[in-house]
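Here it is: the structure, laid out below.
Only one protein chain is missing from this complex, and each of the others stays in its spot.
Should a chain be cited, it is by its letter among A, B, C, D and E, assigned in written order, with residues numbered from 1 in that chain.
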Amino acid sequence: MTLTHLDEHGRARMVDVGQKDDTQREAVARGCIWMKPETLALIQEGGISKGDVLAVAQVAGIMAAKRTHELIPMCHPLLLTHVSLTFEPHPADPPDGLAVIDISATVRTTGKTGVEMEALTAVSVAGLTIYDMCKAVDRAMQLDAIRLARKSGGKSGEIVLE
Amino acid sequence: MTLTHLDEHGRARMVDVGQKDDTQREAVARGCIWMKPETLALIQEGGISKGDVLAVAQVAGIMAAKRTHELIPMCHPLLLTHVSLTFEPHPADPPDGLAVIDISATVRTTGKTGVEMEALTAVSVAGLTIYDMCKAVDRAMQLDAIRLARKSGGKSGEIVLE
Amino acid sequence: MTLTHLDEHGRARMVDVGQKDDTQREAVARGCIWMKPETLALIQEGGISKGDVLAVAQVAGIMAAKRTHELIPMCHPLLLTHVSLTFEPHPADPPDGLAVIDISATVRTTGKTGVEMEALTAVSVAGLTIYDMCKAVDRAMQLDAIRLARKSGGKSGEIVLE
Amino acid sequence: MTLTHLDEHGRARMVDVGQKDDTQREAVARGCIWMKPETLALIQEGGISKGDVLAVAQVAGIMAAKRTHELIPMCHPLLLTHVSLTFEPHPADPPDGLAVIDISATVRTTGKTGVEMEALTAVSVAGLTIYDMCKAVDRAMQLDAIRLARKSGGKSGEIVLE
Amino acid sequence: MTLTHLDEHGRARMVDVGQKDDTQREAVARGCIWMKPETLALIQEGGISKGDVLAVAQVAGIMAAKRTHELIPMCHPLLLTHVSLTFEPHPADPPDGLAVIDISATVRTTGKTGVEMEALTAVSVAGLTIYDMCKAVDRAMQLDAIRLARKSGGKSGEIVLE
Partner (left out) sequence: MTLTHLDEHGRARMVDVGQKDDTQREAVARGCIWMKPETLALIQEGGISKGDVLAVAQVAGIMAAKRTHELIPMCHPLLLTHVSLTFEPHPADPPDGLAVIDISATVRTTGKTGVEMEALTAVSVAGLTIYDMCKAVDRAMQLDAIRLARKSGGKSGEIVLE
């Protein structure tokens, strides 16, 4: 078992994917952001501004997915053919009294390598954007459970982790 | 209590910080990434390659901090005067048998607004980079507990959240 | 009368603003996008999706303002302290039967040079984003009248062009 | 008639083009910038500096075309195979006594979606660059009539709008 | 003999490669950086920090290769399938008593045009990064002999320049 991003001398490299096939690939990543119930209420309710925090987070997540290879050093550039995000708010979570928004991102490409990193980056940046837009009222928000949910396409086929 | 990134019509805007003072500001953010003990062993041990995964993650986190305002739509551009990251590996965590690497980022600036988002972005991208470099051996790694630990400078002074 | 972005040999350069004062500066730019009345109706009405085209355009305009110095070769980098955009839809314009959305951007900085280009770039990219999101139903949309409306700050003081 | 960039919940997404064919695609966009006759004279005449404003605008337009997917949130990344711009100056336009430079951009790709946005972005940024380089002598310049002239390739075939 | 990046009017353009075949292409570029022997000693030796300067330079070179088309105006965007760099330190070079690190970059793609510029950019930015990290102790370091070593793929086949 070896780390493919390191060469025989232990130095980082961008793995050679030139021999891989161009296949349709998809990845779904998930994560969530915990917040005070009042913070979620501000995001969800509030007259005209309804939904705007999540609208900005969605745009940020989609744009970040396209720039993943600029952020993650060993990531290959890919021509993404689809990116979408969904947000599922849960008003109250009894044990600790916190509200949470579940974030999910789906990314697709036709290419030589998978889009896990693009989906994970979309979730992370969408979550950070929610933090940014609400931090004036709730500094203790926390991003959690950012993970790959499933991927398909390429040599390893369908993989479901959740 | 209102969301300052939304204007009176509920539309997103970049808050006006023109009247704020240029003060020295610092933020510390933390997070962690869970992995199989074998994955951590590969990162930590392994002859020449010792530490290289973390060296790449560190560079990625520092570079991402500088691009925070390109990723987070309502973030102000800032002249960062210092960025550093530390990684603290914990080989085994009994309840679920997983290893973990704690990630911490410290960012400083002299400017009109704080650097929380820069520190949180550094932690997130460093964590994503670890995922990327190890995903061939461990797809189930998970980023967790990405949060602001403390901040200082500006009108609100020293704030400690941990 | 000379073009300050060209040196004595006629070559492009980034003008030296090192001796200018750091003052509060503001610029307002305007423009508009013409479209079929049905296109505007789709943007404005439509149940849940109400306003989302303009929400995306607004985020795009704000983010583009921050990257102006990367796009316009001789522009100086600036620390923007505020960016906002407004959209004013006019359902029908009798002579040619077209609807129009007026776009306005306000940008502020404390710095050595003005933010006209940032405001103009915000308007342009917001307009292009509206085009992109509606082009499947109306390829003949047209951006028009992108111009500086007013600026203040710096040696030239308040200038009103409209 | 629906806006394809919005999902069934009215949220923005990057449309899925994964099933589209890779075909040769071309788009031509046009626009213009109005200015005082003296401004055009400065651009056109002037000894050694002849043409340099337009040379810079041309480079800016080509470089911006390549970054369209970073600026326009729902745009797909594409491998552009050709970008060119032309500028056609018209010294005097009687009714209002203004000079004008017509700008045209041609962009080609082999890909799954069209290059209208890339051509429109090239025209816009080239025009903004002319504004930037001449604004010290003419703040009232105006960009106008930025529109798609024609496109070809893909399912919709040849479309001529002018 | 003509410069293909200039059109019939002598203006710059991005050459049309739409008719070229997608073939596997590789380029190798080389360069070096001269420094005082003490500087090389600091890079090579030094306990825990062993190799970190070169680790950072390697990441910088790989990331820069991916952004070549953003830096070099007429470069086509390409989907790089592999990037790697090697560093070969030579402790002492008698005639002038300087040490040197040879830098080599290998880049591969499957695409319509070659990756010479990506390999040359990787070498240059890796060298600049070494300069940056050591400039506090040795301002007189010098980058030299940045050149294409060999390329293969495409119509011109294998070309060896060294």
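Structural remarks
As a working rule, a contact is a pair of C-beta atoms (placed from the backbone, for glycine too) under 8 Å apart; a residue touches a chain by one contact, two chains touch by 3 or more.
Every value quoted in this text rests on a predicted model; they were computed, and no experiment measured them.
For the chain that is not shown, the touched chains among those present are B, C, D, E, taking the whole complex.
Note on the undisplayed chain: of the listed residues C:31, C:73 or C:114, the one touching it is C:73. On the side of chain B, touch with the chain left out of the figure occurs at residues 24, 54-55, 58-59, 62-63, 66-67, 77-86, 108-110.
With the whole complex as reference, residues 1-6, 9-12, 31, 38, 42-43, 46-50, 52-53, 55-56, 59-60, 63-64, 67, 70-75, 116-117, 120-121, 124-125, 127-129, 131-137, 139-148, 151, 159, 161 of chain E touch the missing chain.
Where chain D meets the missing chain, the touching residues are 52, 55-56, 59-60, 63.
Please note the rule applied: only the chains that are shown with their structure count from here on.
The chains in contact with chain D as well as with chain E are A. Comparing the centres of all chains, each the average of its CA atoms, the largest separation from chain B belongs to D.
Chain pair with the larger contact count among A-D and C-D is C-D, by C-beta pairs in contact. Averaging Cα coordinates per chain places chain A and chain B 15 Å apart.
Chain geometry summary: the mean Cα position of chain A and that of chain E are 32 Å apart. Touching of two or more other chains is recorded for residues 11-12, 52, 55-56, 59-60, 63, 70, 73-74 of chain B. Annotation, chain-chain contacts: A-B, A-C, A-D, A-E, B-C, B-E, C-D, D-E (touch as defined at the top).
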